[in-house]
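Read through the structure below, which is laid out as structure tokens, and then see the notes.
Note that one protein chain of the assembly has been removed; the remaining protein chains are unaltered in position.
After this line comes chain A, so read on.
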Amino acid sequence: KLPGKLNPSYSTLEKQTPFKDATTYNNYYEFGTDKSEPAMYAGTLKTHPWTVSIEGEVKKPLTLDLDALLKLAPLEERVYRLRCVEGWSMVIPWVGYSFSELIKKVEPTGNAKYVEFVTLADKKQMPGVGSRVLQWPYTEGLRIDEANHPLALLTFGMYGEVLPNQNGAPVRMVLPWKYGFKSAKSIVKIRFVKDQPRTSWNLSAPNEYGFYSNVNPDVDHPRWSQASERRIGEDGFLSRKRKTLMFNGYADVAPLYAGMDLKRYY
């Protein structure tokens, strides 16, 4: 059990995806590229003990174990839409707190322009590490102002429970206005850096996956349109796909990108 106090201002009232669907249909390539594989193979992931080191351009570098991280700020429940770059979506109640709480704690220096998230890559625990689909460890990144946006959630649980391994236990990011792959899972290191970090999917296919990867119905993936999406468990044989919203409906984040050409910075 891992309850959080519902934060209604950051929660949607849309129908939540069944727990079973959200925990058996996952993209977590460290455990295999098939969507059913993470649920089958993530049992080998050891989430205790777990420490996260926070380093780089900060005045107070820290190494925190999970208990310390959990106590850093009050846990909230937030029901977010999740839009996968592949064209499907879910609605999931996450438990965590704004990443900005952690940023406050470590006091970034003026040089900290970006945040890099480094995730676990241990062949012994993760059978998919070693596949040549991606470079390991899986890394992701945000601009510091994006990371500071209150919607960016440092996440420990879902559906009132501790995160299942296949969903990125014990600690992950959730960035509801970006495609799902931007939200790094099983984070072991958080680095504050000066230059834009390289990110795994961008390294793998730069023309398909940009650094920003904001949900954007007007910018197609080269192999499919992003104008619409299929809500898992709802949109099926009898209904048309639903329209995808700019920033996945989180218009709050629009000022972060004021003046940017989002077709170029996709």
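Assume contacts are C-beta pairs under 8 Å (C-beta built on N, C-alpha and C of every residue); 3 or more make two chains touch, one makes a residue touch a chain; residues count from 1.
One rule holds for everything that comes next: contacts and distances are computed from a predicted model.
A.B. asks: Looking at UniProt, which of "Sortase (Surface protein transpeptidase)", "ABC transporter permease", "Protein-methionine-sulfoxide reductase heme-binding subunit MsrQ" or "TIGR02186 family protein" names the chain that isn't shown?
C.D. replies: So the chain that does not appear here would be "Protein-methionine-sulfoxide reductase heme-binding subunit MsrQ", according to UniProt.
A.B. asks: Among A:11, A:24 or A:196, choose the residue that contacts the chain missing from this document, as touch is defined above.
C.D. replies: A:24
A.B. asks: In the complete complex, which positions of chain A touch the hidden chain?
C.D. replies: 20-21, 24-25, 33, 35, 88, 132-134, 204-205, 208, 220, 222-225, 230, 232-233, 236-237, 239-241
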